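Missing here is one protein chain; the remaining ones are kept as they sit in the complex.
Moving on, here comes chain A:
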Amino acid sequence: MALDQSFVGRTYPPTAPYEVGREKIREFAEAIGDANSAYTDQEAAKALGHPDVIAPPTFVFAITFKAAGQVIEDPQLGLDYSRVVHGDQKFAYTRPVRAGDRLSVTSTIEAIKSLAGNDILDIRGEVHDETGEHVVTAWTKLVSRAPEEA
């Protein structure tokens, strides 16, 4: 069943702040095998003009995707998450995420489309720090595949 178009444009309340930890960034950088010292060495990050270590570009997805859970799990929207695959992902950065950031995400449903029985959901997550400064916008496209029987 196609998702309700009236949800397009709906914005969910900002999430409680996520505090970005230096060791969490290190753990993520190690998991992707990236030895860039800007992720682990405060002095190296400072030499590049950053106040503290920064996170790899895709690190913030863990925060925005968790926030998108408000949308995905909204019982009124009725998305069948067991059939969902990640279609597209895009980020636009005002500045990198860095250790010590307290980040809140405001999620908005940008588009709902139905294509060949698949539901396609575009969610935009606006990420701000605790001073209200914009850090990054994340666009996530989720595709809920049509059941085979349909």
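Operating definition for what follows: a residue touches a chain if its C-beta (ideal position, glycine included) is under 8 Å from a C-beta of that chain, and two chains touch if they have at least 3 such contacts; residues count from 1.
Basically, contacts and distances are computed from a predicted model.
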| item | value |
| --- | --- |
| Chain not present in the shown complex, as UniProt names it (candidates "Zinc protease", "Cytochrome d ubiquinol oxidase subunit II", "LLM class flavin-dependent oxidoreductase" or "Dehydratase") | "Dehydratase" |
| Residue of A:49, A:75 or A:132 touching the missing chain in the full complex | A:49 |
| Contact partner of the left-out chain, one of A:4, A:34, A:80 or A:130 | A:34 |
| Interface with the unshown chain - residue positions in chain A | 24, 27-28, 30-34, 36, 38-39, 47-50, 54, 56-58, 61-62, 65-66, 85-93, 95-96, 139 |
